[in-house]
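Omission of a single protein chain aside, the complex is shown with its protein chains in their original locations.
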Amino acid sequence: MHREPEPTPTEPAKAADDPPLKADNGYTLGPVQAGPACCDPQPLIQVENFSLRYGLKTALANVTLDIYRGCITALIGPSGCGKTSFLSSINRLTDLIPGCGITGRICIDGGDIHDPARDVQALRRQIGMVFQKPTPFPLSIYRNIELPLHEHGVKRRADTVAIIEQVLRDVGLWEEVHDRLHSSALSLSGGQQQRLCIARALALNPRILLMDEPCSALDPIASGIVEDLISRLRGRYTIVIVTHNLAQARRIANYAAFFWVRGHAGSLVEFGHCRQIFESPAHELTAAYVNGARG
Amino acid sequence: MRIFSTKKYALFIAALLLVNGWAQPGNAAPEKLVLTGASTIAPLAAEIARRFEAQHPGTRIDVQTGGSSRGINDTRNGTAGIGMVSRALKPAEQDLQAHTIALDGVGLILNASNPISGLSRQQVIDIYTGKIINWKTLGGRDAPITAINKAEGRSTLELFLGYLKLKNSDIRPHVIIGDNAQGIKTVAGNPNAIGYVSIGAAEYEARHGTPIKLLPLDGVAATVVNVRNGTFPLSRPLNLVTRAAPQGLARDFIAFARSEQVHDLVEAQYFVPVGFR
Amino acid sequence: MIWSRHNILSPSVSVDTLTLWLLRGAAGAAMGVVLLILLFLAIESWPALRHISIERFLTDPSWNPGENLYNLAPMLSGTLYAAAGALLLATPLGIASALFIAYYASPHAASIYRRLVELLAGIPSVVYGFWGLTTLVPLINQLHPPGASLLAGILVLTLMILPTIALTAYAALLAVPGEYMLGATALGLSRWGTIRGVALPAAKTGIAAGVILAAGRAIGETMALLMVTGNVVQNASSLFEPIRTLAANIALEMPYAMNDHRAALFVSGLALMLLVMLLWSIAARLARNGNG
Partner (left out) sequence: MAEMVSMKSMRTPRDCFAKLAIYCAALLVCAAFAWILSDIARGGMAHLSLDFVIGSPRDAGRAGGIGSILVSTALVLAIALMAALPLGWTTAALLAEYVSAGSRFGGAVRYSLQVLAAVPSIVFGLFGNAFFSIYLGLGFSILSGGLTLACMLLPILVSTAESGLRAIPDAHRLSAAALGMSRTSTLFRLLLPIAAPSLAAGLLLGIGRAIAETAALLFTSGYVDRTPGSLLDSGRTLAVHIFDLSMNVPGGDAAAYASALVLIAALLLINMVAMRLATDWQRRKIMAENSNGYSNIDAPRA
């Protein structure tokens, strides 16, 4: 398949001819051929002393952590502790909020994302984002993916078509929608819409995926399918996911970061391997939260 | 700007040009003359213009009404090439040149069903100043009088007031109208109304079946004949005015409007052609 | 190798900047229109304001520009009488129509009735005026000559502003949360009790804003009134007397007004504009407070 960082990608047209590597329920994601294993972490996103405020109100104070390439990092913690703000800072979506200011640094591959010379749109193309509620545009399924592709220079129809098929297969939606690509995306079910949003993000071939409680607005079955999909994306993408579902975080995440509100501002309490956070938390707040939620 | 659809916009403009082209087939820019002013002259001027255009292809003459003052105004500020003024020019208007094309009178009109057949000058004054408010006083049926006055700025009004030696602020009207035609229409629609309009316009309408009648003034019947022989007390010249000595198309048109070629049109409107006096 | 083949252009910030300036230019032009209107009204009014002191517009014995008399007061009163009369009639009818659509009619009837009202909102004022002239004026003339009168003006205006009031009142009623109504019904209030006790108070500001908008429209209305009110400049002492409104005065005399007379018409236009602007700002404030 064509998505791995190794320089041996397959032509997607060929991929379409080959019988897809069949995973259990229609997914066509192949096995991870390369990429860093989670046991050998290399930081992709480095956050140093990062603070965020809206107007005079500090939303997030002094966060420092590394997010590792190819891994799934779960952000957990109670509501209002700045998890979503942190997530939106990574692709500078917070720029859109008036009165929003930051201090500290967020670096991707060593480059500061707030560098004035940084092309924000190019940055955001590298970083896909999926929101809590599925947000397909009220356009056709096809157009939903075509629109960002067109924006980023993929203008030839054949290419567009190939990519759309590829990403829809990647999220296991192809079989369900290939005969109605031109009907409205709003006609899909919630789970399908969320997978379409993931596909739309994948179409731009990002390196990082940010997910803001991607399953919380879905019913348990759809939620299960999306969760399954997310764990399949591990290794291929660096994923940062906000979740309130601790069981889900345990199931899919390699790393977990626990946020808490201290003195009206959210801050990072503890960061570590998922298992460590859940089974032997170093901080008593973490222990209380994890146990409380469990019991 | 894809959504605003440059293509569609271009199409829109193209369609517009097409409509224009269709409206004026094969004629790039006709020579144009605009006449504005007295509603009394406008119908006549429109007829003359039509004949003039037929004889001079490539010209276009637009006639708009509005009143004599507007004719003066528009000619002064250049909006119109020729102004139509249904009275003699006042001393303050000597900066303009007047070219009389016909004579007209102003007559009182009643609804055709009104039994009154004549009014004295004093009676007319009393009606318009609100001293007589019922037709019964004048020997008619028992019905309140609806006095129709013209709006400020109309030459017919000025002429009429001058004849009655009244000021406009003395008048107690019930309805105020603009054009002659509006006055005729109001009188035709209201059996108890009285109004005053151009004799030409009134006679034209009366002949075409509108239920109105002209009243004699000072015992002189309001007819074209009496205007022509100068016995009718309320008569006036119909003028075309220009800012300076007319040039080009304006000169041709004024000459045409004063020529014998249009006498039949003048008479068809119940005006008196010049040169017949 | 799709990705490498496509030269993924870095989307330029300059396009966004360009768009922003384009939009700013357009908005500036829109703003310019208002300034231009005020500027030209002021310029054209200036000769009159210079020659004629302001109080003369209210204290001159009459409106006779030919005799240099410029009293706008009778036309102001005519305008206000007509607008007030129309509001008096149209407000209860409009609110009743809104209540009918919102709470009384069956869904089917409500949608038909609403369509009807919307259709009426779209009928040109000149058509209302024409209808008034050919139907209403002769009828009133039989009752009390001359027919063309304040009453005819009020009736025609009522028909014209009724849709505005009905539609805004309906929108305001629609915005009343359904739970309020359910709650009131659950307390055992009758339908009318619920409406009077809950719906109308909750929709009060919206309805008031609609009425004020309608008043603005009534004051600015020109053609329909020009056609049916008889246009005599006077303080009407009865419903059957003709009047002239400020707007009708402009339409009637503008074509042949000159010098100070023309300028005086621009003054009345300016006055009209300020009057309506005042009403609208009141309505806007009401609407804002209602929302906030």
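Think of it as A, B and C in the order they're written, each chain with its own count starting at 1.
As a working rule, contacts are C-beta pairs under 8 Å (C-beta built on N, C-alpha and C of every residue); 3 or more make two chains touch, one makes a residue touch a chain.
Source: prediction; values computed, not measured.
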Report, in label order, the displayed chains that the undisplayed chain touches.
A, B, C
Which residue of C:Leu167, C:Met181 or C:Ile243 touches the chain not shown here
C:Met181
Of C:Thr135, C:Asn259 or C:Asn289, the one touching the omitted chain in the full complex:
C:Thr135
Looking at the whole complex, which of C:Leu49, C:Ala202, C:Met223 or C:Leu239 touches the chain that is not displayed?
C:Met223
Across the whole complex, the chain not displayed is touched by chain A residues 16, 91, 93, 96, 98, 120-125, 127-129, 131, 133, 135, 137-140, 142-143, 146-148, 150-152, 157-158, 160-162, 165, 178-179, 181-182, 184, 197, 200-201, 204, 210
Contact with the hidden chain only, please: which chain B residues?
1-4, 9, 12-13, 16, 19-20, 23-24, 27, 29-30, 32, 34, 36, 39, 43, 60, 62-65, 77-79, 178-179, 181-182, 184-185, 188, 205, 208-210
Which parts of chain C face the unshown chain closely enough to count as touching?
11-13, 15-16, 18-20, 22-24, 26-31, 33-37, 40-41, 43-44, 92-93, 96-97, 99-100, 102-107, 110, 113, 116-117, 119-120, 122-131, 133-135, 159, 162, 166, 173-174, 178, 181-182, 185, 188-196, 216, 219-223, 227, 247, 250-251, 254-255, 265-266, 269-270, 272-273, 276-277, 279-281, 284
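FYI, only the chains that are shown with their structure count from here on.
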Could you find the chain whose CA centre sits the greatest distance from that of chain B?
A
From the C-alpha centre of chain A to that of chain C, how far is it in Å?
54
Whole-Å separation of chain centres (CA-atom averages), chain B against chain C
34
Distance between the centres, which are taken as Cα means, of chain B and chain A, whole angstrom
80
If you look at chain A, which of its residues touch at least two other chains?
none
For chain C, jot down the residues that touch at least 2 other chains.
none
Inside the complex, what are the residues of chain C that reach chain B?
61-67, 69, 138, 141, 145-148, 230-233, 242, 244, 252-253, 255-258, 261-262
State the interface residues of chain B toward chain C in the complex, per the touch definition above.
65-70, 72-73, 143-144, 146, 149, 151-154, 158, 167-169, 173-178, 189-190, 192-193
